[in-house]
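The complex appears here minus one protein chain, its other protein chains still in place.
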Amino acid sequence: MRLNSVIENVLIDDIKSLEFDLILVSSGYEERASFLISNYRFNSKNKLALSFKNYGDIKERLKNDGIFLKNGYKLIQSHGDDDSVILSVLENLNFRGKNGLNILIDYSSMTRVWYSAILNYFRWLEVDNNIVIDIYFSYSLAKFSPPPTDHIPNRHIGPIKGFYSIALPLKPTALIIGLGYEKIRAFGLTEFLDSETLVFLTDSSQGDFTNAVRKENYELLKIVDPENIFNYSFDNIVQLHHVLFSLCEKLTEKFRIIIAPCGPKPFTLISLLNSILLKDIDIWRISPGSRGLPENRIPTGKTVVVKTKFLV
Amino acid sequence: MNEYKTLFDSFNARNLTLRQVAQGFVNYKKFDELLVNRNSLLMGPRGCGKTTLLKMLTIEALLEYQKINNSTLIYDLPFISIYIPTDVQWKMEVDLFKKEFSKYSEFIELVPNVLVNTNVFIQTIKTFVSLIDTIPSDEVNSNIKLFIDDLKRIWHLPDSTPSSLYAIEQEFYNRLDSVNVLINKTRNRRVEIITYEYPDYYYQEFLEPLRGACKAFEQYFGNSNSLVIRSKTRPIKWALCFDELELAPTWLQTKLFKFFRSKDQDFIFKLTSIPILEFTSKEHLPSTGSDFSPILLWLYTNRHEKEWEEFCKTLIISKLRKKFDQEIDPENLLGNSEYERFLRIEHSLYNDLKIGDLSNQKSILVDQFSQLAKKDSSFAEYLVGKGIDLLKPISADRLEDSEIHRKIKSIVYYRNFYLSSNDKGKGSRRRTRKIKSPFVYGWENICKIADGNPRLIIGIIDQIILNVNNLNQLPEVFIKFQSELLFQISKRYLNLWSTHPDANIDVVSSVISLKSFILSIGNYFQSSILNGSFTPSPTGTFVVNDKVNHKYLDLIVLGIHLGAFILLDPAENISPDGVLNKKFRLSFVLYPYFLLPIRKEEKSNVLSRIISSNIEVINKQVKLDL
Partner (left out) sequence: MEELKIAVVSDLHCNHSRSEGGIDTWLLSDNMRRPVHQHPVQSLIDLIKKDELKVDLLICPGDISNRTDPQGLITGWSFLEELKVSFYASHLIATLGNHDVDSRGIHNKYDFLNMPRNLKDNFPFEFPLERKSFIADSFCIIDLGEILIFNFNSVHSHTNKLSAEESIISDDILENIKNELGYIKKEYKYKIAITHHHPIKHSNVGFKYKDKDSIEKGDKLIDILIEFNFQIFIHGHKHEPKLTIYNGLPIFASGSISSHMNIMETNSKNNFHIVELAPSESRGIIRSWDYTYGVGWSPSTSKIKSEIGFGAKAGVKDYSKMILDHFIFHKLERMNNVDFIETFPDFKFFPPIDKDKLFIELQANFEIVQEYSSGLIKEIIKTT
């Protein structure tokens, strides 16, 4: 199927009355994982919660499980790095005789492997009938938590499965980094790739977080050309999409593009969408070798939803 | 103005067009070695100018160079070059592809092959285009269709491809797209790759089709009225210039070395790589000299240092001319180094001195010796051992004549500079860098610190030019600025190298970074020359012995690649042993950071001993203060 380049900001009130063919959420160690479901009711006969196999015994995780069960969600266990469970869920969807499908994904606490698998599935899906699949991606914002104090160097750098293509080394590399708490060793990375570097970070609407990210990445922001620093807001994910899309479209004339989404998940989602929409956009991960203990994230009460459309 | 940007992004040939490379090109002695009609392997660390030199061989660059410098090089060159780039992004993409589909052995063998071929063929078309631009258009038009028909046949391109070189190039991009589609379809199980019937071009190897294409070019355009083409001998020699061999997959390295060994009448190869290439297959190992000439782009002999100094001079003059619109000698602008000043003062003073008349006007050198002996008991003891008692009056000529003088003069000067005077015989204390007056500055030092790295010298000079508002500023201020700048650069390079994604390795239970590794070596050298007892021949180089944990070897290779470690005995550049048993020094750019005198030390120690004496440094988590 083909992803429509136009995506829309959607209010939760606008989707409450929809009948969903699938609602897929995740149950993990973050309190915000169940925020959407415990505060809004959605109509669906097919409600599933992917439950982190790897964090089975954490208090918040068990609490989330309980909330999902109470709200009629079926729990399915999956490891955070494994996309096979999510794929088998999607393969059970019935497309026959339908001209439209509505799917709601709460990716607030999902791993990138999970929600990228969803996008990849529909991108390569072949259906016989003329069907439009609307996927609503919902993200519940979390309260500010300061960056971790111990810094593990970024060891794993490279493209991610399903979101890279092999292009010849005929054009230089432009590296677009979505900043988060991972301290980016900009010198090394830019040297390593000989790249032109651009960075995205949240704007003043996420004051504490933005400031903390700025502080963490002070060195990087010092060396990046100020013309290459972009701000975005969770209030308007569509605008972020618009900026990233037109930027990538333009840059591909002169560069091969790598997007390294380190920041919050909405940036990652938009990066993945753009990698599908445009040619020669790699998504790379930059991450430390091993992570510390999972951290609880408390919801702020705000949820942002974007609607994407897959067409035949 | 972004200070860091000018320092680190100043000049990277990879991202410059061929024309731009030619516009900024300053000729380099080493370049001449590349111009000969035989296989070459251009070796050197990052930033030493390999890509620049290779790109300078292309028709497009040479035409531009000819325009600017009135050079006839484009006609003198005995071959026509095809420049073939590679890069890390490409390598990483291919690596992931191979990992992802590792169970399909044919697939992961054929796809990289098509990719390499496509890369080579596209670059060949670009070369043809720039050659054809030199031919009068009526001659082009009468043959181009036949030529392109041949290309289509040789390269297995669809018949429907319009007979235009541009269209042919586009067709190769389509081919690349189809490779990516196949990868995606395989990933998503839309194609059963095991039974998939690959198009014929998947099985092509690049050299024979390339030969066909080049022969076709010669057949149709060899006699055309273009001086560039006419100046070449027949059959035309084509130089395939593969950049950054270390990034190439092993099968391609093997293939290229095989080509090195076979004398081909149509092709020669010009390859670039880092200073040491580990190549395990002994049977395919090309031999230095007879199969190829190595061209080493780093400073391991005095001759290279001289050439480097000349290069720096030309480069800086041209930069200064742009800024100040006048001819300025860099030595005049930057001044001499502290030690050089000392030597000169000493020399002129000495000439004026009357022998034996030291009561009022001591020789500077004598002064240095006696000052150090006063505060450094180990030096005093050393002198006593040599039969010199500096506490008693001594004539300058006696010292001058003494055989040890020449050998230790600079160490004495350096130690005297850095050791504080309040030593009471309990071993000297080092003064902190901050309170010191500037030591590392001046033309000689700047040249040395850049250590054969054009990108670095350009970076330093840009910084200096940026801060020189007029040519008549106070020398003390300028010296201080230079000294501070060089220290900052030194520190930043140490950190910069250590932020490389591969600069951290797991050894036992801890993560070792390139920085802590360099620190342990630098500290060892520092204690040998400064902090420890005086020795006339301190340790300043290391040999990688087999007692070194093999995991460190990757860090050493990375350090060589980045230019942190300078190979000193480059006899076997391609060898199955890699870095083992080879001798290195630290790059001079690190010397200001470690307060090491910028001079070559002969004495070396084995790396395992250096590491073990500094194990606490190596295991310490380092902060990367950029």
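Order of writing sets the chain letters: A and B. Residues in each chain are counted from 1.
Everything that follows uses one rule, which is that a contact is a pair of C-beta atoms (placed from the backbone, for glycine too) under 8 Å apart; a residue touches a chain by one contact, two chains touch by 3 or more.
Everything numeric in this text was worked out from a predicted model, so none of it was measured.
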Which of the chains on display does the removed chain touch in the whole complex?
A, B
Would you mind spotting which of A:I12, A:L170, A:V243 or A:L278 touches the chain that isn't drawn?
A:V243
Decide which residue listed in B:S164, B:T301 or B:S420 touches the omitted chain of the complex.
B:S164
Pick from B:N141, B:S178 or B:S537: which residue touches the chain that isn't shown?
B:N141
Which is it among A:M1, A:L125, A:A212 or A:I229 that touches the chain not included here?
A:I229
Tell me where the left-out chain touches chain A, residue by residue.
5-6, 198, 226-230, 236, 239, 242-243, 245-247, 249-251, 253
For chain B, which residues reach the chain that was dropped from this view?
137, 141-142, 144-145, 162-164, 166-167, 170, 173
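One rule holds in what follows: only the chains that are shown with their structure count from here on.
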Chain A and chain B have mean C-alpha positions lying a whole-number Å distance apart equal to 40
Sort out for me which residues of chain A touch chain B in the complex.
120, 124, 126, 153-155, 157-159, 161-162, 164-170, 172-173, 185-194, 196, 219, 222-223, 225-226, 256, 258, 282, 289
Residue set of chain B touching chain A in the complex reads 2, 4-5, 8-9, 12, 14-15, 46, 85-90, 92-97, 100, 111, 115, 118-119, 122, 176, 179-180, 183-184, 187-188, 190, 495-504, 506, 511, 513, 624, 626
